[in-house]
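Removed from the display is one protein chain of the complex; every other protein chain stays in position.
Labels run A and B following the written order; every chain starts at residue 1.
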Amino acid sequence: MVPLEWYITLSTVIFIIGVIGFLIRRNIIIMLISIELMLNAVNLSLVAFSHYLQDLKGQILVIFVITVAAAEAAIGLAILVSLYRNKAVVHTDKITEMKG
Amino acid sequence: MQTGHDSHADKQPVNTIARTLLYVPAIIAFVYLGAIFSVQIEYPVLSWVIFLPIIGGFLIFLIPRKHEMLARATSLGLTLVAFILSLPLYINFDKTTAKMQFTEVHNWIPAWGIKYSLGVDGISILFVLLSTLLSILCVTVSWTAITEKVKEFYGSILLIEGSMIGVFCSLDFFLFYIFWEAMLIPMYILIGVWGGPNRVYAAIKFFLFTLVGSLLMLVGIIVSYYYTNKSFDVLQMMNTTYPYTIQLILFWAFFAAFAVKVPMFPVHTWLPDAHTEAPTAGSVILAGILIKMGAYGFLRFSIPLFPEAAKAMAPIMIVLSVIAIIYGAVICLAQTDLKRLIAYSSVSHMGFVTLGIFALNMQGIQGGILQMINHGIVTGALFLSVGIIYERTHTREIAHYGGAATAMPVYAAFFMIFTLASIGLPGTNGFIGEFLILLGGFMAWKLMGVLACTGIIIGAGYMLWLYQKVFFLETNPYAHYHEDVNEREFLTLLPLVVLVLWIGFYPNALLSFMEVSVQGLIDRVNVSAQQQITQNIIEVIK
Partner (left out) sequence: MTMEKYVLIPLLPLIGFCINIWFGRFYQEKAHWISILAVLGSFILSVITFIEVLQGKVINYDLYSWVISGNFKVSIGFLIDQLTAIMLIVVTSVSLLVHIYSVGYMHGDSGYYRFFSYLNLFTFSMLMLVTGNNLMQLYFGWEAVGLCSYFLIGYYFRKQSAADAGKKAFIVNRFGDFGFGIGVFMVFIYLETLHYTDIFANIHTLQGQTINILGFEIGLVTLIALLLFCGAIGKSAQLPLHVWLADAMEGPTPVSALIHAATMVTAGVFLVARFNPLFSMSETAMMVVALTGAITSLFAATIALVQNDIKRIIAYSTVSQLGYMFLACGVGAYGAGIFHLFTHAYFKALLFLGAGSVMHAMAGQLDIQKMGGLRKYMPITFWTFMIASVSIAGIPGLAGFFSKDEILWLAYNAGTVGRIVWVIGTIVAGLTAFYSFRIVFLTFFGKFKGTHEEEHHLHESPSSMTVPLMILAVGAISAGWVGIPPLLGGTNMIGHFLEPVLGHPHVHGTHAEEWMVIAISVVVALGGIFTAAVMYLWAPGIPQLLGRTFRSIYTVLWNKYYVDELYDYTIVRPTKWIGSRILVGVTDGKIIEGIVNGVPKLIAEFGERFRKLQTGFLQHYAMGMAFGLFVILSLVLIFVKQ
């Protein structure tokens, strides 16, 4: 039986990798992957707690998160594609339209 | 060329009048039959009159862009039907009671105490009728003037009509606020899209002014909500006595919204810009109805909800009104723009209205309400008239006009009647309103009554000056009047002339509507003030 702490530790590590990846990488595809990493880290902890507390709600939530993540990835990639078509870049330093 | 012009203009009106008079019986018959029919059947009058134009407005957006004529005709039909549907209000209204009539109450969001609650009494009923009537004229006067984005234009007008009527009928603060704000949006679009050269500035200014005022009112509404056992019901609020300090705060919060709309001095500067830049229909709605919502707000909410505060603040209101009267009138003398002059004259005239209202006596308030109707008719008519001549000359500069009476005699006669009504000549509606207001104002505060009278002198000065510059003297070679009013324009102005004279000679027709309701309002103020005095005395004794 793997203790709960291990799951939490793994989840935290994956989440931090996701956060750092999102913050330091400039490639949008990598950033999207980082977001997926964060989401899955959360999923992991949810399942772990669900099992630990013997409450199925956590797992149901995980299914929701997976669904949303899929949709998010689809929309994110779609935006990315149209962005690439218009600008021919996938690098965030080149995309500063929102500069005030 | 000049003589050719004249002879053409001399012959033409004869035919116009003759042909137009053929339409009149048909229209009268149509309205009459419609009225009979609509009185016969039972239907929720107010909901129909509000939502027919609103839904119709959205439907017009769906008409394909190329069918411009269809958009025009649909909106004309809808406004006509709305007018006929509103006629039962006039016919079936019970003048002997101060209670709300034609009420419709449904629970809407019960958890928050919000109801869908409509009703009219003697104070509001006339505004509903005025709105439905003026909307028709707004449609007809824009018939050829608007050539771009036609369906959006007429859709906006219908949306405005519905929400305006909603403002006058709502008996639930939440609903009221929705209508109050809702009509800003189409109005903003109307000014901003179809307006004059400086339209964007004017539209934003109009929007911001009214929004700032409205937000303070929103805060006031929420505060009063908590003081009324969490209910937005206006009738319930009217029976609630708020603590005096709360009354004062709320009075000023509501004042912010209403004073901007009226507009009272010193928050009037949006009005000249908005009026000047708006398209004709926009100016008519602004002058005819929108600015009445402010004064109506005072009557419907500020005074009955916070009677003691209203009584205590009445002197300030009266002084502000008198300043507006004189200020607005004097500033008119310096105007060079046709619409701007009429806009500033509105400031002066609305000063009379607020003076009458805060005189807080029978003559003052009745005069105030009547004068609101009058101002709606007369200033609305003046803007319609200006729109008609603007369509020909494409200039608003007074200096570019002159001698229009020679080229357009029928038009000149119309304008003369409206000018006379505007300066309050006996026999026109303006006289009755101003007379009652000044009498009421004089009874309330003699000095202010006297000062307000000076506004009438200056009023005659600027309106006659305007009339002379535009219509008299030799024909200005720079102005191309083309032809006198055509049938459509004639029929647009005719009902207003009839109203001007009808109210002038038989004002009781309207005064009798409001008598009981106004009496109820005055009783409310006096009784509450009495209670307040008693309370004060008790406190002193303690």
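Just so it is clear, a residue touches a chain if its C-beta (ideal position, glycine included) is under 8 Å from a C-beta of that chain, and two chains touch if they have at least 3 such contacts.
Just so it is clear, the structure is predicted and the values come from calculations on it, not from any experiment.
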Selected from B:Ala145, B:Ile185, B:Ile398 or B:Met443 as touching the chain missing from the view: B:Met443
Residue touching the undisplayed chain, where the options are B:Val105, B:Ala312, B:Val330 or B:Ile398: B:Val330
Contact residue for the chain not shown (choose from B:Thr132, B:Asn361 or B:Ser528): B:Asn361
Touching residues on subunit B - with respect to the absent chain: 13-14, 17, 205, 208-209, 266, 269-270, 327, 330-335, 361-363, 366-367, 403, 405-406, 413, 420, 425-427, 431-432, 435-436, 438-439, 442-443, 449-450, 453-454, 456-458, 460-461, 464-465, 468, 471-474, 505-508, 511-512, 515, 519
Contact set of subunit A toward the excluded chain (per top definition): 19, 22-24, 26, 31, 92-93, 95-100
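Methods note: only the chains that are shown with their structure count from here on.
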Cα-centroid distance, subunit A relative to subunit B, in whole angstrom: 58
